[in-house]
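Showing chain A:
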Amino acid sequence: MADEPKEPKPPQVPTGEEPASSTPPVSAPPAKATDASAPAPPPKAAAPAPPKPPVVLQTPLDNELVKRFRAKFGAALLDATEDRKQAILTVDRAQLLEISLSLRDEEKFDMLSSLTAVDWPKREKRFDVVLELYSFPKNERLRLKIHAADAEEVPSVVSVWPSANWQEREAFDMFGIVFSGHPELRRILLPDEWQGYPLRKDYDILQQDTAWVRENLGIESGQ
Partner candidate 1 sequence: MMQALFQATIEFLKAFWAPLLCGVAIVAILPLIVGYIVLVERKLMADMQARLGPMRVGPHGLLQPIADAVKLLIKEDIIPDDADKLVFWLAPVLSVSAALLALAGLAIGPAFQIAQDINIGILFVVGVSALGIFGIVLGGWASNSHYSLMGALRSSAQLVSYETAAGMALVSALLFTGTLNIKAIVEAQSKEGIWFVLLAPVAFFCYLVASIAETNRAPFDLPEAESELVAGYMTEFSGFRWSLYFLAEYANMIVVASVATTLFLGGWLRPFAHVSWLNVLDFVPTLLMVIVAAYCLQRTPKQPTRVQQMFMLAVAGLCFVLGIVLLAPVVVPIAKPFYAGIHGGFWFIFKVSLYIYFFMWLRFTIPRYRFDQLMRLGWHFLIPLSIINVLLVGVALIAGAYFNLKGWGLLLVTTPAAVIALVVALLILAAEKSRGARPDQTAASDFYAG
Partner candidate 2 sequence: MLGADELVINMGPQHPSTHGVLRVKLKLDGERVIGSECIIGYLHRGVEKIAENRTYQQFAPYVDRMDYVAAVSSGLGYCEAIEKLLIVEAPPRARVIRTILTELQRIASHLLWLGTHALDIGALTPLFYCFREREEILKIFEKYCGARLTTHAFRIGGLQYEAHDTFEKDVERFCKDFESRIVEYETLLTQNRIWIGRTKGVGILTAADAIAFGVTGPVLRASGVKWDIRKAMPYAAYDQYKFEIPVGTTGDTYDRYLVRMEEMRQSRLICLQAIENIPTGPIMAKVGKVLKPPPGEVYHAIEAPKGEIGYYVVSDGTVMPYRVHIRPPSFINLQAFDRMVRGHLVADVVAIIGTIDIVLGEVDR
Partner candidate 3 sequence: MLDRVLFYFFAGIAVASAVLMVTRRNVVHSAIFLITALLATAGIFLQLRAEFLFIVQIILYVGGIMVLFVFVIMLVNLDVALQQIQFARQKWVALLVTLALAGQVGLLFWSSGKMPGQGLPVLTATAAERLPLNSETVAHSLFESYLLPFEIASVLLLVAMIGAVVMAKKRT
C-alpha cells in the first residue's frame, strides 16, 4: 500500500492516480476506497469488507495513455479499468504484438515484469493472459490482459520483451496456452512427458496422482 504515495511524482501519469490523488489523505487507503466509491457506479457487487458498506474497487480508467490508445488502436483496446489503483488494459488478442511494440517504444514500458495466465473455465474465452509491464522512465506499472479461448493461440511477445521467453513457456506448461511465434515452446518446470496442465481449474490433481502411483509403484492408490 505504501508504494502508492510515491507514484504520482511524474505529472504525465496515465495510471489511475488522478482520482485517488485528488483526495487529501493519501496514506490511509481504507478511507480512500470509500471516497472512490462515490463517483463511479459499481460494476460488480463486491464482497464487503466486514464493517463497511460495499466498496467499489474497480473503476473505469480514462487517462492520457488510454486516450492515445483509443485513437490509435480503436476497437483493439477492449477495456480499460483500474483495480485498487492499478491500471489494467484489456486488448484484442490479434493485435497484441502491435500494441506491445507501441507500449515498449512509444510509451516506454521497457520491462516485462511478469507474464502469467488465469483460468476462468466458465467464461467463453477461458484464459486471461496477464502481462505486468513496468516503465523505468515513468516509474509506473501497467497490466495488459488478453482473453483467449482454449484452442486459441496467443501471439508471443518474446520478440518485444525477451524476458517473456521462459514465462510464456511456464504459462504453456501450466495452462496449455500456445504462444505462436515462440522460439521453443516446451514444458519448462514439469517433465516433458507430463500429462495435462496443472493450473487449469479443472485439473484433477488426485487423479494424476493415482495414475502416477499405479504406473510407477504398481499399487492401486497412494491416497
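Basis for inclusion: all candidates are chains of the complex that A comes from, given by their letters.
As a convention for this text, contacts are C-beta pairs under 8 Å (C-beta built on N, C-alpha and C of every residue); 3 or more make two chains touch, one makes a residue touch a chain; residues count from 1.
On a predicted model such as this, the values are computed, not experimentally measured, just so you know.
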* Structure fact -> Answering which of 1, 2 or 3 touches chain A in this complex, the right candidate is 2
* Asked: How about chain A: which of its residues touch candidate 2 in the complex?
  -> 1-3, 5-7, 27-30, 33, 44, 46-50, 55, 57-58, 83-84, 86, 88, 110-114, 116, 118-119, 130, 132, 136, 139, 141, 143, 161-163, 165-167, 174, 187-191, 198-199, 201, 205
